[in-house]
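Here it is, the structure, as structure tokens.
Note that one protein chain of the assembly has been removed; the remaining protein chains are unaltered in position.
Residue numbering begins at 1 within each chain, and the chains themselves are lettered A and B in the order written.
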Amino acid sequence: MSKLYTFLKYLAITLWSIFVVTPFLWALTTSFKTANGVTGGPTYLPWLQYEPSLSGWKSLFSGGGGIDIVKPYLDSLIVTASASVISIVLGSLAAYGLSRFSYRAGFVKNADLIFFFISQRIMPPIVLAIPFFLMLKWLDLLDSKIGLILVYVALLLPIAVWIMVDFFNNIPRQIDEMAMLDGCTPLQAFLRVILPNSLPGMIVAGMFCLIFGWNDFFFAFTLTFTDTQLLPVAVVALNSSVTPWWSLSASALISVAPLLLVAFVVERYLSHGTLAGAIR
Amino acid sequence: MSLQINDLTLAVDGVTHLDGISANFERGKLTTVIGRTLAGKTTLMRAITGLQHLDRGALQLDTQNFSALPAWRRDIAMVYQQFINYPHLNVFENVAFPLRRKKLDEAVIERRVRGVLDKVGLKGFEARRPSQLSGGQQQRVALARSLAREAGILLLDEPLVNLDYKLREQMRSEFRSLLAEQTQTIVIYNTTEPVEAMLLGDTVVVMHEGRILQVGTPAEVFDRPASMQVASVVNDPPMNFIQGHKGESTLELAGGVCLSLPWHLRGLTIGEYWFGVRANELRVGQTSVTGQVTFSEVSGSETFLYVDSPLGPLTLQVQGVHIHALASNLEIGIPAERLFAFESAAQRRLVAAPATGAQL
Partner (left out) sequence: MGETGLRRYKLVFLLPGLLTLLAIILFPLLFTIRVSASGWDAITPELNWVGGSNYATLWNDVRFWQSLARLSGMAVGTVLIQYVLGFALALLVWRDVKARRLFRLLFLIPMMTTPVIMSVIWRTIFHESLGPANDLLHLIGLGPYPWLTAGGWAVASVMIVEIWQWTPFMFLLLLAGLISLPREPFLAAAIDGAGPIRTFLNVTFPLMATVSIGAIMIRLIEASKLMETVYVLTSGGPGTASETSGYYIYIKGLRDFDIGYAAALSITYLVIMIILLTLVGKLLHRVLVGGRS
């Protein structure tokens, strides 16, 4: 009985693994194709079914059907990293306040404030796209990295607050209190005692901010054009019938590669138990 | 130097945590605050630290209006019951933390920290992290940190309650000598255990439901508890309470048990009273009353017997190991000269107490 159970277990794991890996394998093999590997119907094995070539990959750096990959990479990196850092800083401060103090303004209380932060994520990008467009135009920040960072902070701040509030709630209040009795003002207690012990939570918040920031398409799409180019927009722009599939696949693969590093970090923390305490 | 607290009041959701408490704490004296859980001991301490919201009340340190100072400018050190240390710092830095906040000289810090660690028996542990220490060791680090500060006020909130029995006894005597050295400090120590209160305190404050019931030396509180409530808090196992009637020259307890009237009760007016007798002063084998054993518990070299009797349930604490079968009959003697008498009115104040001396 348990032999059958084990077999089914590994079968399920294998099936899902195949499902997960399929788009990557397909993109990988397609990125090495040329016209005759595509137009006659799908092919899979290099040398056996088609002649492999590097033209898809070469086009990443020199145009010719693909995208120039360097600038979008840098722009995405700068914008996402900056917005994430700002969000975590402001978000942790707000989250600490919400965790330790009780706020009241009329009938608005802590739970309402937290709901307000989280409900920002319910806003469909459309609701914000045109006003953001006008706002950035008015501030002369259209098509700029700073403008986009501003917008991304509004999107990522709620995530940072959501994760850090929960995390701070799990640190016993007595530690803050003791720090204050030992001579720290509340701000010093936060900086010297709570923050050093919040690294796991900030890493989780940082990762989610990176993920959601790096992978945004819509706002980059509506708010930037030529001076600033983010990766997702650059790649999707290739999604026409004119672009050859091999350039498309190469561009796609190289764009999603960086966050695989994040996957490594997440898995490590998860399996070492630190993450489990941070997410909940 | 003394700390005066005045009319501290706090009620949350209709529950009174502090009910207009006023008290005085002297420098160089160790005051133990004893009370059951939820008596308000911790709330009182937090009120002194300035981290607890109060509805009403004032604090004064000598002539200085303490209440106006934020917590981080009051010179208070506190040891919690949950072994609180800074997790990201090693033992040395943990103890040094408040000293660094005061911007003391590095040499001074070095000397004081090492000195205190030696005193609490943690020499050689400087580089360890709190997570690598046992509960008792963590609590010693917490104590070391509060001692190194040489603060004006030292608060300890049931610091030994989360340690196991043997460790508690050992550390109790260590604490006693360490705290006795703090002649320049106002020390306040919370506990639920009468033994700790009597052993450590110069002064004992008895609290119940947010009120102070009695303040006095351990002897005073133990020998002359101000009320039945105080008597039940400071005795462990709890005092036995029996209703009864004092006549012209008779003493009749519930269930028709009659005793000869002892001399210290002769002056009482005739009427109904509550009488109290300690568990370790009831005698086995003498025949004031007979009861049935409902439970017996051997603990170390003592036996606790729980008995149902015409007087109500009784608890006995007997020296030595005695085996009594359940539901077996037990003859119990009540030493009339050891009875406490409390009025029947709501407050149940003490009206007569036996001569002092003997068991403590």
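Operating definition for what follows: a residue touches a chain if its C-beta (ideal position, glycine included) is under 8 Å from a C-beta of that chain, and two chains touch if they have at least 3 such contacts.
Just so we're clear, the structure is a prediction, and the values are computed from it rather than from any experiment.
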Among the chains presented, those that the missing one touches: A, B
Which of A:V79, A:L142, A:I171 or A:V266 contacts the chain that the document leaves out: A:V266
Contact set of chain B toward the excluded chain (per top definition): 10, 47, 50-57, 67-72
Sites on chain A contacted by the missing partner chain, in the whole complex: 5, 9-10, 12-13, 16-17, 19-23, 26-27, 30, 38-39, 41-42, 44, 90-91, 93-94, 96-98, 100-101, 103, 113, 117-132, 134-135, 150-151, 153-154, 157-158, 161, 185-187, 190, 211, 214-215, 217-218, 222, 231-232, 235-236, 238-239, 245, 248-249, 252, 255-256, 259-260, 262-264, 266-267, 270-271, 273, 275-280
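Heads up, the rule we're going with is that only the chains that are shown with their structure count from here on.
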Approximate Å spacing (C-alpha centroids) for the pair chain A, chain B: 56
Chain B to chain A touching residues, read off their complex: 49, 51, 70-72, 74, 76-78, 80, 82, 84, 86-88, 97-98, 101-102, 145, 149
Touch list for chain A against partner chain B, complex: 172, 174-175, 177-186, 188, 193, 196-197
